[in-house]
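A single protein chain has been omitted; all remaining protein chains appear in their positions.
And now, chain A:
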């Protein structure tokens, strides 16, 4: 075998050499072999005098691009205001920025009028705004105004169509030609053309509209929102359907569609063609003619058979079992199935030419959907077949991220709309496209905190950096004694002994003033005392003194050793987006009482790490204080030991991951007060029930239970292994 190979190879080589020396010259001139050369000849010529050509512009002309006869910048801006109005509105011409300067981004909703009922969906939108941290009841403070007139359905054949809107808004003293107003709309126009007409003059108001057409969309001014149903949840929202990352995608179908086939009218061009790609195997495209009252009038030869096939498949079933879903235009450009496919991790294949995709100003749809062309429907099957399994997996994950970050509830849709507008107000302090399209998403990233990726706990890997190598210890003191107790002195000693400790901050939340500096122990690291406002939520205030990425949150009663601190910090550096700490609790559903409960008893699981001894990223202080609405913080201030739970819920909602427990549970009595029912006195049990109450109220506010359970804890590699203590890095953890 070997010799034969060698022989073949040698012959091959020899003949090539022969060919090259004797025949190559002629051969190269043969048109067949010289195809490439021939093409090169017809390329753009290399002009002999190309180096003598003149520049397209004189260098000085390029650098001195001024014209003294022009309007001055101020005059030009003033002139713009009169030219670029209404359909040509832009932020710089139709929006009054000065309204937002003094009080920041505040939104006022017009008071609801009793005689004017509003639709369920519009009610949810208004509630979302009123629940947001930007809401103000005072129109004088407002930067943005939202009408109480329901403008969602502007199809005048609809029952929810509100008449005489023009007349009404002209009566509003705040209307001001629509300046700084935001109008929401889901349906515009009516049969047969479904135009973008709203039936009233929006003037200079911004329009947040579903099914936006790129032609009437005013870029950088309007916002395209998704079409959502009246059952779309106010908050929380359902999870996405992707629960595993399988590769190759093990779905039964490649591409599916099930929906109406329009025989006439707008949108029928595409809907009428969809059945062509049906192959009955991995591509299922089912249409029905049954819709409207007089469908039988337009009925064609396909209808009867199609209608029968149509009933054989279940829409939900198809959604669940297909890799790609066709999302064609309906009468209007957007459709419910867009969000349905997104939630189902069925990659949307969009066939809706000219649709300004929802939130396309910030969302990179190319990562989550296939933007097809209505004219190229027949190419779609081959195009989606060619998408690599890895890309399919990435697409699927991105659909789930986007669904969860921006679409799963009315709150998210509305808040995304508001954040996009807020970003426009200060372009230099806004989120980059990267932040909008990467976990955990734009809503959870506060540009006021920072615009630098390295300052957030989420992007170290993508950014190629790592969290800072030191931490700030943050001790809260609430005891009434006014002097320093033994435990806190020991704690300060232990913490300051850590090689990773940068500084110690003491949050003094007592009535009595803190002891003079001479009374505090001498430490190698700086110790600073902050006077608190004696509120429970104080402990998560973003104090400017915290400059390290890591915060070690402690209570005066906490007892920790230096090795414990060292080990936990090293672990945290591997999981900078999570809470890493010592004492834990776990939550559970109590079916008898029909509510959530939680316990700090010995359990095989954990979902809460108490912030009396835990590391976490300092960004969570900002999220806690700035992102959560004031109402939640007030709730926490009023309930005992609730701030802990809120922090854990917040971090779990952001990361979708459980916290991390380090090292074995302390054998001695827990630092936490007794929580087992009946064993502690009346005060204890009241506290306990308050805590359960806290958890349930928080879950209600979030709309779902964000906490995630974990079955593991992290120990040092050689923990309790049978090896000499001398070889162990953390021998003291084993006592």
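Couple of notes before you dig in:
Following the convention adopted for this analysis, contacts are C-beta pairs under 8 Å (C-beta built on N, C-alpha and C of every residue); 3 or more make two chains touch, one makes a residue touch a chain; residues count from 1.
Note that in this section contacts and distances are computed from a predicted model.
Look at the chain that isn't drawn here: its UniProt entry, checked against "Myotubularin-related protein 9", "Protein ECERIFERUM 7", "1-aminocyclopropane-1-carboxylate synthase" or "Exostosin-2", names it "Exostosin-2".
The missing chain, though absent from the display, is touched by one residue of A:82, A:301, A:382 or A:522; that residue is A:382.
Considering the whole complex, the residue from A:67, A:231 or A:294 that touches the absent chain is A:67. Listed residues A:250, A:293 or A:312: the one in touch with the omitted chain is A:250. The hidden chain makes contact, of the residues A:128, A:188 or A:430, with A:430.
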